[in-house]
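In this view, the complex is presented without one of its protein chains, the others remaining in place.
We just call them A and B in the order they show up, numbering each chain from 1.
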Amino acid sequence: MGFQKVFGRPRALKDAPFHYCPGCGHSIIHRLIAEVIDEMGLQEKAIGVPPAGCAVLAYYYFDIDMGEAPHGRGAALATGLKRVLPDRLVFTYQGDGDIAAIGTAETIHAANRGERITVIFVNNGVYGMTGGQMAPTTVLGQETTTSPGGRERIRDGFPLNLSEMLALTKGSAYIERTAVNNPKNIMKTKKAIEKAFRVQIEGLGFSLVEVLSPCPTNLKLRPVEAWRWVEENMMDVFPLGVIKDVQRD
Amino acid sequence: MSGNHAIGEAAVRAGCRFYFGYPITPQNEMTEYMARRLNEIEGGVFIQAESELAAINMVIGASMAGARVMTSSSSPGISLKQEGISFLCAMELPAVIVNMTRGGPGLGNIAPAQSDYFQATRGGGHGDYRTIVLAPSSVQELADLTMEAFNLADKYRIPTVILGDGMLGQMMEPVEFPDGEMQKPPPKDWTITGARGRPSRFIRSLLLDPAVEEEHNWKLARKYERIAAKEVRYEAYRLEDAKMVVVSFGTAARIAKGAIKRLREQGLKVGLLRPITLWPFPEIVLKDLAKRIGHFLVYEMNAGQMVEDVRLALEGRAEIFFYGRPGGVVITPLEMSRVITSKYYQKGLG
Partner (left out) sequence: MLIKTVFSGFGGQGVLMMGYLLAAAGMQEGKNVTYLPSYGAEVRGGTANCTVSISDDEIASPVASEPEYIVVMNKPSLIRFQNQVQSGGIIFLNANLVDMKPVRGDIEVCEVPANDLALKIGTDKAANMIMLGAFIKKTGLVSLETLKVVLKDVFTTKNPQLLELNEKALWEGFTYLEQGRQADASKADIS
């Protein structure tokens, strides 16, 4: 009796080790996207738009066509791609600073136009690549290099619930918030990504999956502690679940 | 046909089916024309973006996908697009960008001016790059150079800027378009369209390794050298026996030409050099002229920008005068002829 292969690298990922920090959520989310692309047979149709941020090097890992966007402009760039190639699967991969600070306008308007694109929004509550500065999604009290003593509402304002805002736009079709802090949530995240891609393919409108993800390095926590931190500190502010689904509502 | 409409129609005939823009005077007629025209055409896409930033990034996306694509704006809007133009250059993506310049800085005004010469010819955004810059001076030329801009952009994989002003955009003049079929974008082997039947590709501008970034910069520099060697365009008018050369582009060159015609009738030996490509700049032509002509008068509708390129080209070989009218002031050919005449006699040329 021979060996049977039960686990391997998805075809949509290249044979390259991730550079992400130990315990970072990006590696998991990359893998989930690649698995969904494999399972839906979309490797030849998918075009990804990586952001400025830790995931800027995503094109070293995904074995699909990719085009890098300037910081925050993913949704606008993806709009251009999708309008030229309406039958391809176009998705952006964006961090919280990218999408909810510098790219807010592009994102809201792409959603409001009902662009048939999918956004994978990785929310880890800090600017990771630049060294842990305050993000638009940094929670109150959270210490970062630019919110010394913790985010304070009078000085720094509140964390921004972008996904809920996007759900208000008439053009958005499917928005769900998930997390990759435990196996159950990881599986839910995969399902959400698959659903978001389906919504795009069926032409229903704009779709987005916000994934709460730990950044152990900038939280200055061990990986397991960072997973727990996400659960204890972020999920109150950013509750998990389907925020909008035009097929269900 | 108005200049703004002529650019739009020329773009469509050049095979441009994608336009992304944001309203700003004095180029709104072009945006409106594209909205109407692309709506009529099979496969045409027009989006009024939420900002100039969004518009230029839609241009990046469409260009990555292989389309002929255009955006247009005016000075403050072009400032917002500069980030994207830098990315286009870094990623070697073709696109056509129209700037119907206004008087500036800041909001300035909507009158015809040439205040964005530096911004256009020095790249304008961050980084070490160039864009091809075409400066038409009539509505016919707006149309011709728009079609040419798409060809140059694709040939060199570089964004190409058309630098006009409100007067050129608003003015109507007769235009003839070349007969024949509408052009189609040429095949491209670098686009991202989904990795079907080929290895996957990526288009990026981030090159973290200094050695790799340096090599990329040199590669771009060599491309700019090729363009500079091959694509210089200019108009020479009555230079054969000239004792003084007026150097002007765009609207200013029209006025200078009118003045020179008048002065020629009075026997003054004056000619015009009108750069049509502002980058690459016709510096060799200027150098050659300086071998036999000692006096150059640069007239611009700004406070002195192209005059620096003239100085660089002449390297002290001839005397250079500058006459500038910034802020959107359009002088008459008569006023210009007075300016030329006074210098001409002051220098004992007549």
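Convention: contacts are C-beta pairs under 8 Å (C-beta built on N, C-alpha and C of every residue); 3 or more make two chains touch, one makes a residue touch a chain.
As the structure is a prediction and not an experimental result, all values here were calculated from the model.
Put simply, the hidden chain is in touch with B once you look at the whole complex. Shown as candidates are B:Gln170, B:Gln183, B:Asn217 or B:Thr341; the residue that touches the absent chain is B:Gln170.
When you scan B:Ile255, B:Val270 or B:Leu314 for touch with the missing chain, the hit is B:Ile255. Listed by residue number, the positions of chain B touching the unshown chain are 25-26, 110-111, 166-167, 170-174, 251, 254-255, 257-259, 261, 330, 332-333.
Going forward, only the chains that are shown with their structure count from here on.
Centre-to-centre, using mean CA coordinates, chain A is 40 Å away from chain B. Contact residues of chain B toward chain A in the complex are 18, 20, 45, 47, 49-51, 53-55, 57-67, 69, 83-84, 87, 91, 192-197, 200-206.
Chain contact summary for the complex, chain A toward chain B: residues 43-47, 49, 52, 56-57, 59, 62-70, 73, 76-85, 88-89, 105-106, 108-109, 113.
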